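First up is the structure itself, then whatever we jot down about it.
Note that one protein chain is taken out, while the other chains of the complex remain in position.
Moving on to chain A:
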Amino acid sequence: MDVVNQLQRQFIDYSASLHREGFLDDQFTQLQKLQDDNSPDFVVEVASLFFEDCEKLINNMARALEQQQGVDFKQVDASVHQLKGSSSSIGAMRVKDVCIAFRSFCEAQNRE
């Protein structure tokens, strides 16, 4: 039981720090509230879907950016847009903020 308490405390501390450092925002807290006994793995499931989504989108972006004949910024932008959407739905604030910055680079057609 002690171990469980310890782990719980660690989890709470870790969560709090993620919030403090701006990795997570209120939306994530909302999602946590949606989890209950009927859906005990909700957060894990959504997070997993998010990671899969991220992977796919980042691969798309990498491919688009590596194009020899010229980067298709529209495609990169589309992927970033989707990533921004998903990250904001899950509460991954930092990712979302990075996406916003990224998009302005796309608009400026700035490959660097």
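Keep this in mind: a contact is a pair of C-beta atoms (placed from the backbone, for glycine too) under 8 Å apart; a residue touches a chain by one contact, two chains touch by 3 or more; residues count from 1.
As a convention for this text, contacts and distances are computed from a predicted model.
K.L.:
With one chain of the assembly withheld, which option in "Latexin", "Hemoglobin subunit alpha", "Response regulatory domain-containing protein" or "adenine phosphoribosyltransferase" matches that chain's UniProt protein name?
P.N.:
The record names the chain that does not appear here as "Response regulatory domain-containing protein".
K.L.:
Given the contact definition stated above, which residue among A:Leu18, A:Leu31, A:Val71 or A:Val98 touches the chain not shown here?
P.N.:
Residue touching the chain left out of view: A:Leu31.
K.L.:
Suppose we count only contacts with the excluded chain; which residues of chain A make the list?
P.N.:
27, 30-31, 33-34, 39, 42, 45-46, 49-50, 52-53, 81-82, 84-86, 88-91
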